[in-house]
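Let me begin by presenting the structure, written as structure tokens, before commenting on it.
Partial complex: the chains shown occupy the same locations as in the complete assembly.
Residue numbering begins at 1 within each chain, and the chains themselves are lettered A and B in the order written.
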Amino acid sequence: MAVNKIDLNSDVGESFGNYTLGLDEKVIPLISSANIACGFHAGDPTVMKHTLAIAREHGVAAGAHPGFPDLMGFGRRKMDASLDEIKDYVTYQIGALQAFAAAQGMTLQHVKPHGALYNMATVDMEIWDAVAEVIAAVDSRIILFVMAGPWRQDLEAIGKRHGIRIAFEFFGDRAYNPDGTLVSRKLPGAVVHDHEQVAEKVLKMVNAGKVVCVDGTEIELAAETICVHGDNPAALELVKNIRQSLTKEGIEIASPATFL
Amino acid sequence: MAVNKIDLNSDVGESFGNYTLGLDEKVIPLISSANIACGFHAGDPTVMKHTLAIAREHGVAAGAHPGFPDLMGFGRRKMDASLDEIKDYVTYQIGALQAFAAAQGMTLQHVKPHGALYNMATVDMEIWDAVAEVIAAVDSRIILFVMAGPWRQDLEAIGKRHGIRIAFEFFGDRAYNPDGTLVSRKLPGAVVHDHEQVAEKVLKMVNAGKVVCVDGTEIELAAETICVHGDNPAALELVKNIRQSLTKEGIEIASPATFL
């Protein structure tokens, strides 16, 4: 699927109390969708409010980035939570962010699960279904961000069943397996560090709906949003580079609520 | 102020994870407003959802009961939090509960701060003002529950300034000082244990807008809601007794959203 609009999303609002993480003020102006941590794996009430204000200032769409209640592990550790617990955790976190958004005259555009919750969902469709159910119940205008891959139709079916929109996410800086999954970070070459290569992958996905896998094969991969990072100055350079590549090709960077 | 309607409110939803606290299923049918803990001093996402469901089943109005982030101290310990921090904590907790309410087709009727936050507010008008500001920003239909007393006009002014409704709360089982404050729990006679005495105090307040203080003097005290408890079987008996006394006098027990 070739689109002339694409979204750039980044995890932000991950500071906590006295701890600062990420260059939010610098990366938010470069993206179109901000995934804001909601206090379980990162973020706190004050950070949530400030992060929304930065997004608002730059006209960037805001979304909830709910995670497991595991601040010590930054929500990166799988937890044997039940589907009901997951639904309750996601409801809670979306609501907490919604209140800050409402207080600033904003609404949430999307929800993107964080870390282990996202990873668990990618191999367990029931979790995507659970999160979709929560969104439909809380505010069906909210878009669910999920991982792009050959399972696209299954997830679109989930979206239809719950009456919500789904945006598929592409990882420009990650190597793909031929089955559409990401190459494990434990393996060499999992992360693409070369900026030109990343830009090339992003353009191929946006223009041709395809990705070249780690073994050289090419697979179909349609996505509406690209995951980028704002952890450090090098990451910011990469985002700028991706933006330039896209703009040069006439592709507009826009939040999915404007084109889905 | 004599009213023919009065609200009965109780703190509920204070269980957490594997820990059960309070007889929510038994006290909620006896009250008209449920103050639901929001996960900071008590309560967790699953408990919040269940407690809202019980309130919904019995047609009891639901409200947020936000507290300090101090689970170990049950939100009963004063914390030197700034007004901004308090606003952020209250926003977060209201929002979290709102999402569960929305998912069940409910809206929140009120906000009643918990424990140390409530106590700090009673001696620092700026805290009431901060909470009122939050409510106005998040959802101005929400009623703020505050402590009744000679400071009524000041709090009404805060409500007007922020465009929200205020409900004043009376403690039928507590002794009052002539200045309208509660007799410290550290002093003898602070808590009224006799059920007949409590009923008498409640009726006097409802019918005549007055309370007899610990020193025998009588002061004006108008309130729209009465705090009751559901911690144990004896507490439930007291609530039933209060209900009977009110009903016998032709006073209707109703949530403040219906008469404020």
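By our rule, a residue touches a chain if its C-beta (ideal position, glycine included) is under 8 Å from a C-beta of that chain, and two chains touch if they have at least 3 such contacts.
It should be emphasised that the depicted structure is a prediction, and the values quoted were computed from it without experimental measurement.
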| item | value |
| --- | --- |
| Subunit count for the whole complex, all chains sharing one sequence, 2 displayed | 4 |
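Heads up, the rule we're going with is that only the chains that are shown with their structure count from here on.
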| item | value |
| --- | --- |
| Computed distance of Cα centres, chain B from chain A, in Å | 40 |
| For the chain A and chain B complex, residues of the former touching the latter | 39, 44-46, 48-49, 84-85, 88-89, 91-100, 102-103, 134, 137-139 |
